[in-house]
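Note that one protein chain of the assembly has been removed; the remaining protein chains are unaltered in position.
Moving on to chain A:
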Amino acid sequence: MNPRLSILSAGPGVTLQDGGRHGYLRYGITAAGPMDPLAHATAHRALGNALGATAVEVSLGGVEVTAEGGPLGLALAGGEFRVSLDGAPLPPSCALTLHPGSHLVVRPGRAGAWAYLAVAGRFDLEPTLGSTATHTRSGFGGLDGRALRAGDRLTVAEARPGPADPQALVAPWLVRPPEEIRVVLGPQDDFFAEDQIAAFLAGPWTVTTKGDRMACFLDGTPLTHAKGYNIVSDGIAMGAIQVPGEGWPIVLMADRQSTGGYPKIATVIGPDLGRLAQAQGGTRIRFRAVDRAEAVAARRAEAQALAGPVAMEPLIRTDFSAEFLLGRNLIGGVVDGVQVP
């Protein structure tokens, strides 16, 4: 029998997400998929999985898991969550082998809102329209179209072990301060006067705690529209920033509606979607307008970061002697490794 990842506890909003359900926007079906695609891909890359494979998306609700029926190779990547294996702390981005009876606990930390738990192998799930991405509002994908909860067991096919001892992932590209988010203006920036575009870019905006997988709600000085706020509904890209009548911008995220009728002042560039998604409630952000060329260059840099395997570093262990560590010339690398969020 295949080993299983067993969910011992899960806070609200912990779901299974693959690379997204693409090709059905024309039927009103949003891709869903990871809130932080870069972190999702990093966790899979660390294990040698396909990049669009299914992972557990851990929300601020946190999760506690164990293995059943055999050991499981796991990788975790994302925000600065507090992670521990049988009580011993691990860095927020790490790879390990989880043995039956061991407990991996992932709890929210001082920064970051999403983390991705990938297994070496693949979760054995029935896809809906070609994807396992959970869209809870539609009730499909993942496990019965719902968030994970205590008692769920996820069968892992083609399971492989992870590193014998836990390792820190060396993924400096996941260090992304959320304070500045790059946007391309439009598609409906002409619904706003110049001073309102300037006010939008000056901010600052505070990320509210109301956000979920559908949208990030911002608080600040409301914007005004130059020619009303009703448009005949058109398509909505992930990262589109719509400004409804009351003037507070809403950034539409992975579970957004596929079409909408409010003017969209700007669109968060693809590489900064995860940066914004990782901002906890209360974080102050600003938007910076960039041209398409800069956005595409950032995408290219992201693709290059993920082109090769993800390096790993052993963890700092207090029971090593200084001589041992100096002899291995590891200290610099170890420190860099544990600073990865």
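Observations
FYI, a contact is a pair of C-beta atoms (placed from the backbone, for glycine too) under 8 Å apart; a residue touches a chain by one contact, two chains touch by 3 or more; residues count from 1.
Please note the rule applied: contacts and distances are computed from a predicted model.
A chain of this complex does not appear here, and its UniProt-recorded name among "Nitrite reductase (NAD(P)H) small subunit", "Molybdopterin dehydrogenase", "Allophanate hydrolase" or "Carbohydrate ABC transporter membrane protein 1, CUT1 family" is "Allophanate hydrolase".
Only one of A:184, A:253 or A:310 touches the chain withheld from this view, namely A:184.
For the chain missing from the display, the contacting residue among A:42, A:93, A:128 or A:167 is A:128, taking the whole complex into account. Mapped onto chain A, contacts with the missing chain fall at residues 22-29, 128-129, 137-140, 184, 186-188, 231-235, 237, 239-240, 257-260, 264, 267-270, 292, 295-296, 299-300, 303.
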